[in-house]
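Here it is: the structure, laid out below.
Every protein chain of the complex appears in place save one, which is left out.
On to subunit A.
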Amino acid sequence: MSLKSISYEDLSSNFDEVEAGLSNREALEEANRCLYCYDAPCIQACPTGIDIPTFIKKIASGNLKGSAKTIMSANPVGASCSRVCPTEELCEGACVLNHATKPIMIGNLQRYATDWAMKNEQLLFTAGEKLGKSVAIVGGGPAGLSAARELALLGYDVTIFEAEEKAGGLNTYGIVSFRLPKAVSYWEVEQVKSLDVEIRTNTRVGQDISVKEIVDCYDAVLLAIGMAHVPSLGIPGEELAGVYDAIEFVKETKTKPITDTLLGKKVAVIGAGNTAIDAATCSVRLGAENVKILYRRTLEEMTAYDFEYEFAKQDGVEFRWLTAPTKLIGEKDKVVGIECMKMELGEPGEDGRRRPIPVEGSEFTLEVDAVIKAIGQSRYLDLIEAFEISHDGGVVTIDSETFQTTNAKIFACGDVIFGKGQGEAMVVSAAQQGKQSAYSIHQLLVPTMETV
């Protein structure tokens, strides 16, 4: 990855997409390097099962529209995925050329084809013949959009209820612009909209429209609300100014003009997942002088992907392992320090990861100007309860085959079912679950029809 250096004069330029797309020639050469394997392992490794050799062959033959269509038909958010998927662990990790030379740059080729479609304003699909059945989708993130696309192709009247001003979920608001520009997410939303899908933005279910109305007025409901804000750390000082929720923090950089609030400042990010990395690299790009990630376990247990870790290191982010905050110290209601404790790893816990145990007397204090909390996301408990479906601490209970909840007409997929050992919080898995939920809904509503 070639990173350009951070600008302190023009902070907003730091938020331009980091990685340049492939040039025509690079794409052609790389596409021709692909072996076009039969029954290729990369297809198996893609959670959405994109026919990778075919889309690459189509780049080589100059059929870019067909290439984009092959990608997007398997994955309605395939343009975003080309940028944010951990490809080393998925398709590229499975490429047979890992054993011969070096793997094909599948993600970059996927981006090349979808960029072409975006630039040439292609509409790739047309809605299916109407079946006269309606489905309400709560949440317009990757999971909801993906389900909506499949249902629209099958001929359903689909309405997406989206709390925010724009659909796209975390692709629009959560993943930093220098990895995933908003325009990419908007294009995917447009592709879905063009199939006659109604997207009612600024409509928070449970607030702007009742749960009862949704459940009563539609033939089926899909809950794809994702997860909520970052939970509290449970230590003193969280209310101080300068303490941020990572998701909100990133969202600001995607929705508001870039400010110089962090210019030259010291930032501590707490947690070591995707969100922590994004918050940390965002801070670097906002001009922070020093950015530290504090994590109570080690590199081994960290949930961020290798590529994210590498990316953060290249951005100069410092990692402090086995470090847990115990107290935020304020001066005049503003955070100025963070008291921490060293940890050591004990026996593995329920999730298989070794549990951190505080080392007595190891307290120390770090000077900070800002603290960003990135210790995961909480759940929309009230809303889930309002739907009267079973859940385990906000992780909605589903039939793992059908994504059906304990209410037969309500299905759930995406981050809302992630956790407690179930699934993975990835855009690509949300997309796949969206497709599968759509097929299950189809099975429920039109059982005589062939499944896809």
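Everything that follows uses one rule, which is that contacts are C-beta pairs under 8 Å (C-beta built on N, C-alpha and C of every residue); 3 or more make two chains touch, one makes a residue touch a chain; residues count from 1.
Methods note: contacts and distances are computed from a predicted model.
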Name per UniProt, for the chain absent here [options: "Monooxygenase", "Dihydrothymine dehydrogenase", "Cytochrome c oxidase subunit 2" or "Intermembrane phospholipid transport system permease protein MlaE"]: "Dihydrothymine dehydrogenase"
Chain not shown: contacting residue from A:G66, A:G316 or A:G376: A:G66
Identified contact with the non-displayed chain, of A:R25, A:H99 or A:K332: A:R25
Missing-partner contacts on subunit A, residue numbers: 24-25, 32, 36, 38, 54, 57-58, 61-63, 65-66, 69
